[in-house]
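What you see is the complex with one protein chain gone and the rest in place.
And now, chain A:
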Amino acid sequence: MSMTKRDWQSITLSAVLLAVAACLPLTGDAYMLSIGITIAMYAVLATSWALFSGPTHYISLATAAFFGLGTYTTAIGIENGLNYWATLPIAAVLGAVLAALVGLATLRLSGVYFVIFTLGLAELVRQVVTWGQNVSGQKGLYVLTDITEVHIYWQLLVLGGIVYLTGWAIGRSRLGFALRIIGDDEEVARHSGINTSRAKILLFMVSGATAAVVGSMLAPRYIYIEPALAFTPMLSFLVVIMALLGGTGRLWGPLVGVIPFTLLWEAISASFPNQTTLLLGLSFLVIVYLLPRGFVGLIESGKRRMREREAFA
């Protein structure tokens, strides 16, 4: 496929932004770095979530299941003498397999049934892990590595770059076009000759594998992990809210939501630590009512209005 001048421009711009972001640790500010990791983590999670949910409109609340799976893969792997780097691809494969299984079982479900199932899945995996720990008598796992916060941050940036390239490639492929058609009208998609289940499962696997790798990368940061931390449903909800705030219509949409929301969330968690769930719910309502298509929608309708004004002038 040929690359247009615009493609090169956006790739160059993305690479420059990524390089600038990679310089953050040079400030030497530990607090900035900590926020940087959180932003990078949610940016990767929300972008990969939107790769699947953006075009298909299937809202998945399973992010925590994949994330936790990755976290535990790394923790258990290191405990059993595996190299940290070896646990990342294992987590990716396990995440993709779990996504494929969930996809086969549920992607025939539509709308709210799919949402509930994915939420239940995260809870199910958490309960299974908790049960497993009760049986073995352990409460949690220690993840002791020599990986520092800076390393985690850079790893997340690299993963983010990979996710962006993947999303960009999918957007230009038959698969991407198939998903847009599925999102518009699944019946038409089927009758046009698209294997809708396969397309959806493939994208869900990309999304699941990415979330699992993010979980792996974050494991050394937590040092001590337990199911309630690794599989927290809050993570799934935050990813959905941030992606929707940014808008899922464009690849860069979720990022535009992640940055302001992470900063806002930091402020909320610091000032109202006991009301976070309530405020999360409120922000969700505000986004859905006021910004149904996110910042992307806002920007694009602004652009259209500008163009119309020019046309009439």
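Going forward, a residue touches a chain if its C-beta (ideal position, glycine included) is under 8 Å from a C-beta of that chain, and two chains touch if they have at least 3 such contacts; residues count from 1.
Everything below uses one rule, namely that contacts and distances are computed from a predicted model.
Peer 1: Looking at what's absent rather than what's present, what does UniProt name the missing chain, "ABC transporter", "RNA polymerase sigma-70 factor", "Ferritin-like protein" or "Molybdopterin-dependent oxidoreductase"?
Peer 2: The correct option from "ABC transporter", "RNA polymerase sigma-70 factor", "Ferritin-like protein" or "Molybdopterin-dependent oxidoreductase" is "ABC transporter", the UniProt name of the unshown chain.
Peer 1: Based on the whole complex, identify which of A:140, A:161 or A:183 touches the chain you can't see.
Peer 2: Of these options, the touching residue for the absent chain is A:183.
Peer 1: Tell me which stretches of chain A touch the chain missing from the display.
Peer 2: So the residues of chain A touching the unseen chain are 1, 174, 177-178, 180-181, 183-185, 187-196.
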